[in-house]
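Handing you this structure, nothing more for now.
Just one protein chain is left out here, and the rest sit where they should.
Right, subunit A next:
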Amino acid sequence: MLFNSHAFLFGFLPVVLLAYFAAARRGREYGNLVLALASLFFYAWWDLRYLPLLLASIVGNYACSLQIRAAHGAARQRWLVAALAGNLALLGWYKYAGFLAGSVAQATGWDMPALKIVLPIGISFFTFTQIAFLVDTARGHVSESRFLHYLLFVTYFPHLIAGPVLHHGEMMPQFADDRNRWPRAANFAVGATIFFIGLGKKVLIADSLAPYANVLFAEPHDVSLLVAWGGVLAYAFQLYFDFSGYSDMAIGLSRLFGVQLPLNFASPYKATSIMEFWRRWHMTLSRFLRDYLYIPLGGNRRGPARRSANLMATMLLGGLWHGAGWNFVIWGGLHGLYLVIGQAWRALAQRMGWRGGTAGALAGWALTFAAVCVAWVFFRAPDLDTALAILSGMFGAHGVQLPATLGAHLGGLKSALDAAGIGWYQGGTSRFIETWGWVAAASAIAFALPNTQQIMHRFAPALDAAGGMATATRLAWRPARRHAVLVGTLAVLGLLSLNRPTDFLYFQF
């Protein structure tokens, strides 16, 4: 059941809200129980077959956490290692066994039967969430461990399928908060507003961009520069608004129950360096990789060379986390390389005392955005051939061409373009214009408008959302009639778009 589906919005959600507050009225834990059962139902709706796996993972990890808490010294470490191994084995089997078998067969020429393993939806997210819990338990950072709260922390439906990756320290206290037993108009107003902004991002922008990206990645051969960049930018913004929209919807839904989720997205395409990009994109995953992989590997504590190696390892594994395929490894590797270069450049600039100023920031933004777009090609392409074909177009290997029909309407400008070496191709005029029209509109929204947290900054829209967000003044939200009409209109446009076939891109990971 998608958040942007009739079944969810007009069936599941109202029923769960009513049942939750009716139960919570009798006691906090009754409400939590209803919410946990509803979350399990939400998961089972996707695929009933994997519900036992989810429950087994939860029970197993919970039991391990109790053992870890009870143990001391080396025994505690042994329990942790065993529990982590179990989680990684589960993830490895479902996510990577087929890929590894295929790669081995390819490398060795063995005629191995193909492994057809269907990945349980959300397994990456609920496994990472639990790994963080286990590690923090071993570190002595876990103070509250009621099973029902743990069950709800892992399965909580707003985040279960595609994140954000939650931290128990942020969530458990909220599930124990008695203030959330009663429905509050403020939570509904803030939550509904955030949800409808997210819904608009998803169904009005991301889904509108999708066809223009799809057509490029389906037919990538001999594409000229503007066609290639048009399709890649369409994908870059599709992914941006899809993911950002999903994150907003999750935050908004959770707020209806009085629970704040962590911020997962903060205008990453406004970043002026690749380091900043990763502080703004998929923030909870970045936090997880930093806290549970990069820092344990040594982080930046052992010199620049080791830092670079740690960055590369972290990003390669981060890439592989997104999917079992060489393209994801290349994508992760590219970002690792970008980070290494970015860190080296920053160190050099500091030594030279160069601050860059506005021009430097602008150049940094352009370079960062272009580099991210180049990497997205590998992220999205179904295979290496497709990615390389598109990249060759992006770098001008097939020249610069415009639709001939467009040329017919350019008057004197056409001869100037002819002189500049611009070519003309037949057909595809409307697709070209629509692609760049949508890309321009999406760019304007992504680059020029405040993000959801900035719009909602006065009302604590998400955990950690306060810092640096109080910049949007003209569009700052208030519970006023004018804003209600605007959000209501956005809601209608979103509801009108629910019929389109759609999926969330991050559900694939």
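Couple of notes before you dig in:
In the analysis below, contacts are C-beta pairs under 8 Å (C-beta built on N, C-alpha and C of every residue); 3 or more make two chains touch, one makes a residue touch a chain; residues count from 1.
The rule we apply is simple: contacts and distances are computed from a predicted model.
Only one of "Transcriptional regulator", "Di-heme enzyme", "Ferredoxin--NADP reductase" or "SGNH/GDSL hydrolase family protein" fits the UniProt record of the hidden chain, and that name is "SGNH/GDSL hydrolase family protein". Touching the missing chain, out of A:31, A:198, A:252 or A:323, is residue A:323. The residue from A:121, A:239 or A:402 that touches the chain not shown here is A:121. Residue A:186 is the one among A:18, A:48, A:186 or A:218 that touches the chain missing from this view. For subunit A, the residues in touch with the chain missing from this view are 94-95, 98-99, 102-103, 105-106, 114, 117-122, 184-186, 188-189, 192, 322-328, 382-385, 404-405, 408, 426-427, 478-481, 483-485, 487-489, 491-493, 495-500, 507-509.
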